Structures are given as C-alpha cells and as structure tokens.
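The complex appears here minus one protein chain, its other protein chains still in place.
Which chain is which? They are A and B, in the order written, and residues in each are numbered from 1.
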Amino acid sequence: MELNALTAHELIDLLSKKDISPIDICNSIISKIEKQEKSLNALAHFDKEKALERCKNLKESVNKGGLWGIPIFIKDNISVKDELTTCSSKILKGFKPPYNATVIEKLIDIGAVLMGKTNMDEFAFGSSTETSCYGPTRNPWDLERIPGGSSGGSAAAVSADEAIFALGSDTGGSIRQPASLSGVVGLKPTYGRVSRYGLIAFASSLDQIGPITKDVEDAAILLKAISGHDEMDSTSADMPVSDYVSNVKKGIKGLKIGIPKEYFIEGVDKEVKDSIKLAIEELEKLGAVCEDTSLPHTEYAVSVYYLVATAEASSNLARFDGVQYGLRAENITSIIDMYKKTRKEGFGDEAKRRIILGTFALSSGYYDAYYSKALKVRTLIKMDFDSAFEKFDAIVTPTSPTAAFKIGEKISDPLTMYLSDIFTISANLAGIPGISIPCGFTKNNLPIGLQILGKPFDEETILKIAWNYEQNTEWHKRKPMNSHII
Amino acid sequence: MNYEIVIGLEVHLQLNTKSKVFCGCSTDFGSAPNTQACPVCLGFPGSLPVLNRRALELGAKVSIALNCQIAEKIRFDRKNYFYPDLPKDYQISQFDQPLAQHGILNIITGEAEKNIRIRRVHLEEDTGKLFHQKDSSLIDFNRCGIPLLEIVSEPDINSPEEAYLYLTALKSILEYLDVSDCNMEEASLRCDANISLRKKTDKGLGTKTEIKNMNSFKGVKAALEYETKRQMDLLKDGKRIIQETLLYNTEKGVTEPMRSKEEAHDYRYFPEPDLAPFNFEKSFLKAIEKDMPELPEPKKNRFIKDYQLSGYDAGIIVSDKNTADYFEKCVALYSNPKTIANWLIGDISRYMKDNNVSIKNLNLKESYLSGLLRMIDNGVITGKVAKTLLIEIIQTGKDPEKLVKEKGLEQISDANLLEAAASQVIAENSKSAEDFKNGKDNAIMFLVGKVMQKTKGRANPNKINEMLREKLKGVK
Partner (left out) sequence: MAINRDTVKYTANLARIELSDKELEHFTGQLDRILAYVDKLNTLNVANLEPTSHVLDMKNVYRDDVVKKSLPVADVIKNAPSKENNLFKVPKIIET
C-alpha cells in the first residue's frame, strides 16, 4: 500500500523503525494530490514546495514529538501564521494571519508537518462544501455528490488518501456529518476541550476544532495532541486530558448505551436505519447494554441552532469590513459605502442569508421572541442530555438522516439543507462530545456513519466504543474506488 | 416662564492598568501608531479576549467609592455597531448585568450639600483613535482595548455649575483611588452630557440633547451654559427641541449638530460568548475594600475633628489628595494645623494659581514651610517677612533659616532701634500724628505702616502699635 493510504499510527511505527522518512510520506501525498485533486477539489491552499521544505526543516532530534514527520491538513478557518487562511471566502482574499492558532502551535511543537488548507463551506456555513468561493468539493465515493460539510475538504482529502488526517471544525455537525458522508472518522470534542484561539469564529458558543481521520486510533492520537487548557481562550476548560490512545483499547462490556427514539423518525433513509440497527446489534455483541431512550426536545434543535448560531455569526463576521484585512470593494464613496459594497462583494449568498437572519434575531423588538427564546430552549435540550446521561454512558444515533446527496440538490433550498444537520446539532447546543464512524454503505456504495455521543469531557468512552466497534468491522478499511480519481 | 435644567452626565474613564483589558498589550500613552496592538485588540479573526483582573478590581474600587451596590454576578455583552475605530465592529461592554448600580456622589453647592445619584458603573474596552485628513481618515489602534469605566449619573444635576462640581468631586475621588490619570486633554477622562429643560410645574422630562466633544471640565460647563440658553430661547419662542447629538465647538463656544446623519441605534446587545461570567466572591471584594484609601469625605471629617479645621478649610484641603497629603506631612512637623491650613489656602494656593503649578510640583519642602512658621512663632521673623520669604523659598529652594540669616531678615528686637524709627515716623508725619491725637484712631495704622516700611517689615507690628500709642500720649 502507498504511504499516503496509511494511518498516522502506522506511519509513526514505520518512521520509528526508520523504514521511511517524512519526505517519503510527503512525496506520496503530493503525487496523490497531483493525480486526483483536480476532480476532487478538497484543498483550498496547497503549495507542495512549502510542504516539502517544512519536511526538510524538521529537526530530527530537537522537535521529535508524538507526530514527528506526520503530514496534516488544516481546515481553512484555522489560523496559520503567514499562510493563507480565508475560510473559503472571497472576503478574506489574500489574508495571512500574523499568528498561529493554539492547535497549530501544539502540532508544530510535536513535529507534525503542515501541508496546506482544506476547502470548506464559506465560514463553515453549510452542510455540503458547496458554498466555498473555490467551488464545491466532491465526494470521493461519487464525484456527483457532496462530501458533506462544512469540513468537506478535510473529510474528502482523508477519505481519498490525499491526507493522512486533518483538522476540521464542528459548529453544528461540520466534522461528524462530512466524516459520515465521506466514510471516515470525525470527532467533535466537548466544548472547551480544544482551544478555539485562532479558529475563525462562526458561532463562538458552539465551535470546536476536532480530528478527521481514517480510523479511531488516529482520532485518539490527534485529539490528545490538540486538547488541553489554553489561557488564551477563556472558554477553554481546565480539565485533565487522558491518554486516549491506550485507554480506548479496553473493552466495553457492561457500558450502557441509550438509543433515542427521536433519531429514528420519518425522513431517515431506510438503508441508514438498517445500518444503525446492525451496528447497535454489534455493540450488544461486544457487551454493551443498549436501551431505548428519549431526548424529547430534539425536534427543536434545528430552530434553536439556526437562531443562536446565526446571531453569534452576525456579530463574529461584522469585522470583515474592509478596514484591516481581506477584501475592500473599489469605487467607494464613503465609509458606509465601503462596508456595504465590500460585504456585498465579499460574502456569498449563504453567508449573507445567515448574517441577516442572525442580525434580525438580535435586533430590537425581535430579541425576546427569537434569540432569547432560542437560548431558553437550548437549556431544555441540554437538560435532555443531562438526564439521559444519568442513565447511560453514551448515546448512539445515525450521524445523518441520509447518505451523501447530489451536488446542487439542496443548495437552492436553505431550509432543507439546514434540516440535514438535524442529528448533529444537539451535541453542539449541549456542548457534549460526539464521534462519527463508518458503519455501512448504501447499495449505491455511499458511506453511512454511526454517531456516538458522550458525557461532557468523556471523549474516552465514545472513543472506546468506536474503537471496539471498528476492531470488529471492516467498514473503515474500504476505500473509494472511483474510476475518475484513481 | 421658569424652567428647570435637567442634566445627566456620562463619564468614560481610562483605568490605569499596565496592560489592556482583554490582552497583554501595553497601555502606555504616546507610543508610535499601532505599536501597542496584537491579534486580540486588533480583533483579528480567531483571536479571543481574556479579562484583565486588575481592570475589574479598579472598577470595583470606583464603585465602592461611589457608594454603589456591586453586582454579585456580572457579565459582558457585545454592543454591535460598525465604526472603523472598532476593529471587531462590536465593543465588549456590559448591558444588563453591569459591574455596579445605585450609587451616590455628594457635591457641595455653595453652603448646601447635594446627592447626585449614580445610575450605573460598567467596564468596557476603549476604541482606536481616528485622525482625519483632507480626503481620508487614519486609524491607530494603540488605544483600542484600554479598559474604560463608564460612570452614568441619574439626571439629578440642575445647573451647569453643578455639572462642574460633580466632575470635580468625581475627579477628586478618582485621584484618591489612583485608578486613572483623569486627564481630559489626553482623553483618559471623557464626558458626554444629556440636557433638557422643563417647566418647574412639569413632572415629565423635556426633550433632551446629547453633547459630546468637550475636552475640559470648564468646557463641559460652558457647553451646558450655551445649550441651556439655546434650548431656553427655543422654548420661549414656542419652538420645539429636537432630540439630537451635538458637538461642542470649543473655539466658537457653541454646540452644533453632528454633520453626519446619525441613524437610529440598534446595538443588538447579547451575552459575549467568548468570556465567562464573573461572580464576585466575598474574598475578592474584601481584598479590594482593604485596599481602599481614605476618601475625601471621611478625610474631611477627620480633619475637622482632629485638627479643629473649619468645614470650609477642610473641604478645600481634601478636595485635592496631594494637598491633603502635604497638609498632613506638615502637621507632623509643626503643631498648629490651623496655621498650616491658612497658609495653604492663602499664600501658597495663590502662588500656585498665579504660577500654574500643582502642589506636587511645588518646590516647597514640608520641613521648610514648618520651619518658616516656627520662625514666626519664635519671633525670629515677622509675618510680613514670612510672606515674601515664602516666595523666595519656592523660587530658590533654599532653607528658610539660611535665607533669613543671609538676608538679615530677623525681626528687630532692639527697642532702641524701634524707638528711633517710631520717633522719626512721628516727626515726618505730623499730620497723621495730630489726627490720632484728635481722636482719629485709624491714623495709627498709617503710622504703623510707615514704621514697617522703614524697617523693611522686620518690626513686630503689634509692638510698634503699642510703642506709637505710648509716644503720642506722651507728647500730648
């Protein structure tokens, strides 16, 4: 097998035996990218010379850390010093941050090699990676289909072996849903587990950075690498980070898993339902105790989310105004004209729609009816999980109600697109961790994902369940065999 | 028609922390443009704020001094509006859970005291600074993110003079607390005013205008005086006041409407998700209370009680912290506080006013002042000589005792010398001597003055007075 198709933990082994060098891995990735990136469009910014240079500059002994020599791709909304960081938006054209995100500092410290930036929905506004200013990313399993979003570039790159693993960000499912639709592993950590410093904010109270990987062990490795308290982020939790890699390789006998009935409603594909049922049976075989439960306010999650997230976004994105960085419209007559034209030209449709919706939800006369009410219902959703976790160690659901849909299928109907996040949003509203792992395929050979949700700061348990499931199934080993890209 | 003036003041105060309120950039004044800025205060995408504990402590200190109730829980909110000096296009401020509320500031208007209620005190971040050129504006973000304390009064102020007194009293407290430079020229203290008029019989408030751009306390007073008259004239003509924001034009001494059309504000406040709420723990507040200096009012009462000063004298001395400190240092060296107060309020403050120096910069050691006063008491010099000497000590920085010796200013105690001078004066001013003898008692003062002149002030005027009376009686 080519090096680019391996996992990080496999490469770490090979590197330690000195069978290969970081340059070998890098070259293998570059050749894969050169072969198929044109049809995939998973990357927003990639400069192979720079990637190779970083490899060469790795100091053998000095920087030898946990990910020494392992290449990693970064979602385009995570700040990398002096590298293009544009959120796949025209408004951040040419923007190179003067600083590194905390996660980037951590990765560099342990020897990881930054390869480039992955494509995404503009400002992470989307579930399909169609709203990028660089054009849509395609699903490696079917190039006519979307890879999910908003971290669709990261998911597609990992799925198609252009990347060993990648960082994504998850505000309402943007790691888990594309992982599910692209057939890879995606983990959204507990809110506060990973520093947000340097992550260009979409919705500050919901955003988390997390790993997108080829298997669960890599997710554990990468989570460990990026987690921990950061004094630059007031919302970062001062909680111990456990040794996920060794702890997840323990059995799950006796673990109690809840199956919420609200996640098996009408509108969920039969093929998806069937795969999840089989997965639950598999977990039971492994000794877990699965029981039906209820998260009664699930049906309100989308409404709450699209008010809270857009309200925060409307404020977070105000700074893209043409003053300090990024795009500034030409032929402007006044400062207000500059703002309005810059934002008209710089933002795509979905960004404009969400900013206006969020502005409306906060505006005088509507705040109580929309924003404030949404925050109160958010309390109910959080309470649902609090009481479920009194009884269960984890909750298992489908990640997405359907497999990957066609490019263009939902883009003209925002509400339908929003509803495709229905199973991932609640975890962000409640701040809890969630992981999506491959658990089957449709008859059209499209991946299906299993979502495992856990207690706050208990990533260990969901990783453990995921790892045990993965050890006993073969889904994660399947590779997209698309003739266009091979 | 009789109108009542209703004024509310909004003061923005830069707190003198070392670093900014949400990042580690320095708050020093006067650095080169954009050299005190980082991703956080520049609002770069992805950056996050972390609260400077000191800013909160200083804010709490001010709140305690203004007799406010400090909230148990405070929260930061985002105030959303687009402006180029505001890099995130929202300001981190406080909306419905401010730092403190319901305070009181006492001012003295003539003989009476008056309580001005404080509505709220809250913490926020300062904006950058704009420089306007012919065709463009330039922005320096050094100031952006310096902690600002907003202190809002209730509309309890009823004259421009009271507004001035409010600001002076506030500044005095702030200086005692040492929380800010309080310099309006450097914009470390800024003040906006709301003013309206109403008929004395009216219960509701009249339409108000907001005045900005005043850069001194006197400017605030002048602007309010102008605006009072402007509103009064309009109302007398039966015209309406338009609710608007006015800028004070210092040069012309008038208030003018802002040229840029202001839109209705919709700040869309919402809880700042990037900052955790803050709960004041008892220990936190206790530590602050322990750290509180004696404030002007308690100090005044103490001065009245301990030093037997009059309320008026004590009030003047405590109104400036440095003067009060100076006073107490002198009291430690010289045991008659009343005399020190007289000198401080009289000759010394006159000198400071004439020469535009503050007590801090005044070249008068406490030991020199007390030495000077002691020489009067001991009859070494006369009070009159002391007054001239005071100026000389300040100007030369020399020890008063040395100066007296150098210049031979000791009081003349040789009776023969005084007799001779008195006789000479009587001989030279026979008209006045006659007047006195004919019962015009006042004439004696003229003669005393003449003797003082002759002795260059070195004679004791009381002794001369006595001596002259004796002499004039004798030659009856």
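Definition applied: a contact is a pair of C-beta atoms (placed from the backbone, for glycine too) under 8 Å apart; a residue touches a chain by one contact, two chains touch by 3 or more.
Computed from a predicted model, the values in this text were never measured in an experiment.
Colleague: Quick one: which shown chains sit in contact with the chain that's not drawn?
Modeller: A, B
Colleague: Quick one: which of B:275, B:386 or B:447 touches the chain that's been left out?
Modeller: Per the contact definition at the top, the residue touching the missing chain is B:275.
Colleague: Identify the residue among B:34, B:183 or B:308 that touches the chain left out of the display.
Modeller: Residue touching the chain left out of view: B:34.
Colleague: Considering the complete complex, identify which of A:27, A:324 or A:402 is in touch with the unshown chain.
Modeller: A:324
Colleague: Which of A:27, A:247 or A:303 touches the chain that is not shown?
Modeller: Candidates A:27, A:247 or A:303; residue touching the omitted chain: A:303.
Colleague: Pick out which of A:114, A:181, A:226 or A:429 touches the chain that's been left out of the picture.
Modeller: A:429
Colleague: Residue by residue, what part of subunit A touches the chain that was omitted?
Modeller: Listed in rising order, the touching residues are 94-96, 98-99, 191-192, 205, 231, 234-235, 237, 297, 299-300, 302-304, 306-307, 314, 318, 321-328, 332-341, 343-344, 347, 349, 352-353, 355-357, 359-360, 363, 370, 372-380, 382, 414-415, 418, 429-431, 456.
Colleague: Kindly note down the residues of subunit B that lie in touch with the hidden chain.
Modeller: 17-19, 23-26, 32-39, 42, 50-56, 82, 84, 130-141, 213, 247, 256, 258-260, 266, 268, 270-271, 273, 275-279, 281
In this text, only the chains that are shown with their structure count from here on.
Colleague: Could you tell me the distance, in whole angstrom, between the mean C-alpha positions of subunit A and subunit B?
Modeller: That gives a centre separation of 58 Å.
Colleague: Please give the residue numbers of subunit A that touch subunit B in the complex, ascending.
Modeller: Per the touch definition, subunit A meets subunit B at residues 77-79, 85, 87, 92, 95, 97-99, 101, 196-201, 203-205, 231-235, 311-312, 314-315, 318-321, 323-325, 335-336, 339, 359, 362-364, 367, 371.
Colleague: Quick one: which bits of subunit B touch subunit A in the complex? Just the residue numbers, please.
Modeller: Residues in contact with subunit A: 39, 42-51, 78, 80, 82, 84, 87-90, 137, 139, 266, 268-270, 273-276.
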